[in-house]
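Of the protein chains in this complex, one is absent; all others appear in place.
Here is chain A:
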Amino acid sequence: MTADTETVSHPRSFQEVILRLQAYWAGKGCAVLQPYDMEVGAGTFHPATTLRSLGARPWAAAYVQPSRRPTDGRYGENPNRLQHYYQYQVIIKPSPPDLQDLYLGSLAAIGIDPAMHDIRFVEDDWESPTLGAWGLGWEVWCDGMEVSQFTYFQQVGGHDCRPVAGELTYGLERLAMYVLGIDHVMDMPFNAPEAPIALSYGDIFAQTEREYSRFNFDQADTATLFEHFEHAEAECARILAAPEIDPRTGRAIIMAHPAYDQCIKASHLFNLLDARGVISVTERQSYIGRVRALAKACADAFVQTEAAQPKVDA
C-alpha cells in the first residue's frame, strides 16, 4: 500500500479527487453506482446502503451522493458550510478484515501519504435516529481534521446486521479542500485548472447556495411541506400494505424500494421543516420517531425480499 505513495501525484481538482476514489474502489472490486435520484441528507440514505446492509447477501458498492442539509446553508459565504454537498460512500458486506488498510489505500490514492501525515482513528459511534440504525467505529483524523466516518453497522431499521457491513463516508468538499490546499470551498477548482473553460466550485454552486439558502430558510412553504410529509407517510404505509402477490404477474413482489422512496421523502421534508424553524423541541422527537417508523417498516419489508436472502448457487 505504501510502496507507491511516494510517486502518487497530488490531484489538482475536485473532480480528480472523485475520479481517483472511483477508480480506486472499482479496482478493489466495488460496484461503482451512481447517486440516488432523490433528495437525501447523507449518502447512508441511498438504498444501496440502508437496504442492502440488511440480509445475508454479500454486497460491495461505492458511489457519490449529493446530500442536502437545509440548516447548514450559509448563502455560499461560509468557507466550509454548504446546504448541498457531496459525500463519497463505500459499503461492503461482510466487512472485510483489511477494511482499515483498504481505506488508508484510498487516502494514498488521492495524495495523502500516510508517512507524511498524522492519521488517527478516533472513537465516534454512529447513530441515525431517523433510520433506527447504529454502528461502532471512528471518525478518521488527518492532521487533526476529520476526513471520514468509518462504521461497522450493527443495526439498521431495527434489524441486526448479519453479516456486518462496513461503511466509509468521505465528506468530499472538506477532504478535497485539504488535499488541494484550498481555504474557501468556492475557490476550489472543480475541473482541471488549465482546462479551456476552467470552473471553480463557486462557478457552479455559489448561486445555487444563495438560492437554496433563501428558499430553505424563508420561502419553503411550510403548510405544503407538512402536507407532503403526511402524504409521504401515508403513501409508504399504503405501498407496504399491498398484498404480496401482484395480480398482474401472479408473482410475489414486495415493494420495499418504492416504499423506502417515500421514507426518504418524509425524511427530507422533515429536514426542510426543521430548517424553517417550525418544529418545536418536543415535536421534533415525534417527527423523528415517525420517520424511523417508516424506515423500520421498509427494512421489515426488505428482509423478506430476494435481495436479502443468501444467493443460491445455480
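Convention: a residue touches a chain if its C-beta (ideal position, glycine included) is under 8 Å from a C-beta of that chain, and two chains touch if they have at least 3 such contacts; residues count from 1.
We take it that contacts and distances are computed from a predicted model.
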item	value
Protein name, per the UniProt record, of whichever chain is missing from view ("Ring-1,2-phenylacetyl-CoA epoxidase subunit PaaB", "Glycine--tRNA ligase beta subunit", "Nitrate transporter" or "Iron complex transport system ATP-binding protein")	"Glycine--tRNA ligase beta subunit"
Contact with the hidden chain (one of A:94, A:158, A:202 or A:258)	A:94
Options A:178, A:260 or A:302, residue touching the unrepresented chain	A:178
Residues from chain A at the interface with the omitted partner, ascending	2, 79-80, 94-97, 100, 114-123, 125, 135-138, 142-145, 152, 154, 162-164, 166, 178, 183, 281-282
